[in-house]
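A protein chain is absent from this complex, but the other protein chains hold their places.
Now for chain A:
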Amino acid sequence: MLLSLEKCTVATGPTRGRWPSGVEMERFADEADVVIVGGGPAGLAAAIRLKQLANKHEKELRVCLVEKASQIGAHTLSGACLEPSALTELIPDWKERGAPLNTPVTEDVFSILTEKHRIPVPILPGLPMQNHGNYIIRMGNLVHWLGEQAEELGVELYPGYAAAEVLFHEDGSVKGIATNDVGIAKDGSPKDVFERGMELHAKVTLFGEGCHGHLAKQLYKKFNLRENCEPQTYAIGLKEVWMIDEKKWRPGRVEHSVGWPLDRNTYGGSFLYHLNEGEPLVALGFVVGLDYTNPYLSPFREFQRWKHHPFVAPTLEGGQRIAYGARALNEGGFQSIPKLTFPGGLLIGCSPGFMNVPKIKGTHTAMKSGMLAAEAIFPKVTAENLDSETAGLHIPEYAENLKNSWVWKELYAVRNIRPSFHNYFGLYGGMIYTGIFYWILRGKEPWTFKHCGTDASQLKPAKECTPIEYPKPDGKISFDLLSSVALSGTNHEGDQPPHLTLKDDSIPVAKNLAIYDGPEQRFCPAGVYEYVPVETGDGMRLQINAQNCVHCKTCDIKDPSQNINWVVPEGGGGPAYNGL
């Protein structure tokens, strides 16, 4: 192992001036051929494909993957109805190998909900939300299984270690990553157990951090990757898993709804899937587009009150909630795909964002992007005498191959559906557009709608909006926020600098609270943000309960002042999702 003296880059925040001399600041460095940041479907698919190619061509290839969750799959959350296309391309014998795809979709139901009633909507073949041939899965279990396949092939997996910093060669190309320093106290000073993170150098680094990755955020700026695309737009997805009464259990049944409790101008809807894995489990959840305008809206409370709808509550009555979690997801689609490659690295999966929004599926495209990345990288990293302009390899072939693949065609075809909601009729305008233009033209219309700008800029001032009266949770079907957060199993080492950093400490009270009535109190699905009275005198202050964070990234996306900057906490911290 090499030793490397690098500047100490601690999480941003009030830390300088407390660093005593005599603290060991050197970092160990190690070399791999390829380093992958993120152990989700994209990262693991890339790792597996790289090793498959290495074994086939009998070449040595060191592939290292770092993942901030304590175990592979612990930060994974998704609906999910998986389209198995990419998985079958990657591992054709996935069934014999025991991949956890146990629930083929048998029933597919789509509804528009009103406060008391339900309008069924027929799912005509060809509409994106049709799920024939797909599987209801617990994504965390699939990711865990992919991790086992990767390890068998010789990928070095390092869960519990977060990539905190991108490293650069002198020529500006990406050199690799460094994991975070550990043992820093809340005030920023080093504790006795302080140790610097480690550097992993690679010829190419793949960034697969999932939706709104924090390193990707830095890379967009550094390499200007977003100059020719629309800003990404997002939604927040909240999910619960319930053990229900066996009499209500209909394995293989998929239910989606739009409408109540959201108004026609707020994008979002629900899902409820009946799993078939031996126990009467259902996975259910609610998605709210983060371009909502009312700062009084609380996605968590919309989710809780939706469960009381006469069409939903009977399924849950007599059941027991056993899991909860939340995560932001991409809604920008085709228009928001950035430049994908830069010297020394490339972006895969939901990080750049390949989600098919009307299908609400992004896993098959994420995996395919990982596989295409591997296929483009392999010849270059194993070449004997490669002529490269930069120290870190540039692999533009990845982006070209992606453009020629089914991923591009699929995303292009549905590109106008989500933006079509931005019209006076909101939801209904969007559905009419989908029915006419998508079903008939399959996205061949020559125009491409634009999005409306960033999600953060959509909030209206509080005084222009009406507070929403949410019902109290009843403790049987709906629940309060803190007991939900406890179910996510989330935890962080208490004595560390909060990883939800503020660029300017005065803005939360001066702007977020004053103009928008503190929307972060409502959009955070984990109760991280609270405005509390100051101890002495008048006024409020923002209290950040960083330990509750479930790493959903919503605050970084939706903060109207864009003042909150999510950085990665000590590796291993965060939720402990089990098969979500």
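Convention: a residue touches a chain if its C-beta (ideal position, glycine included) is under 8 Å from a C-beta of that chain, and two chains touch if they have at least 3 such contacts; residues count from 1.
By our rule, contacts and distances are computed from a predicted model.
**Q** Name the chain not shown, per its UniProt record: "Calcineurin B homologous protein 3", "Electron transfer flavoprotein subunit beta", "AP-4 complex subunit epsilon-1 C-terminal domain-containing protein" or "Tubulin delta chain"?
**A** Spelling it out: the chain absent from the display is recorded in UniProt as "Electron transfer flavoprotein subunit beta".
**Q** Which listed residue, A:Q52, A:S78, A:S111 or A:N141, touches the chain dropped from view?
**A** A:N141
**Q** Could you tell which one of A:P41, A:G213 or A:G579 touches the chain left off the display?
**A** Candidates A:P41, A:G213 or A:G579; residue touching the omitted chain: A:G579.
**Q** I'm checking contacts with the chain that's been left out. Which of A:V23, A:L124, A:I322 or A:V534 qualifies?
**A** Touches the omitted chain: A:I322.
**Q** Specify the residue from the set A:I112, A:M243 or A:I468 that touches the hidden chain.
**A** Here the residue in touch with the unshown chain is A:M243.
**Q** For the chain that got dropped from the picture, name the residues of chain A it touches.
**A** That gives, for chain A, the contact residues 1, 28, 30, 66, 70-71, 73-74, 140-141, 144, 156, 158, 161, 179, 182-183, 191-193, 195, 197-198, 243, 279, 322, 486-487, 489-491, 576, 578-579.
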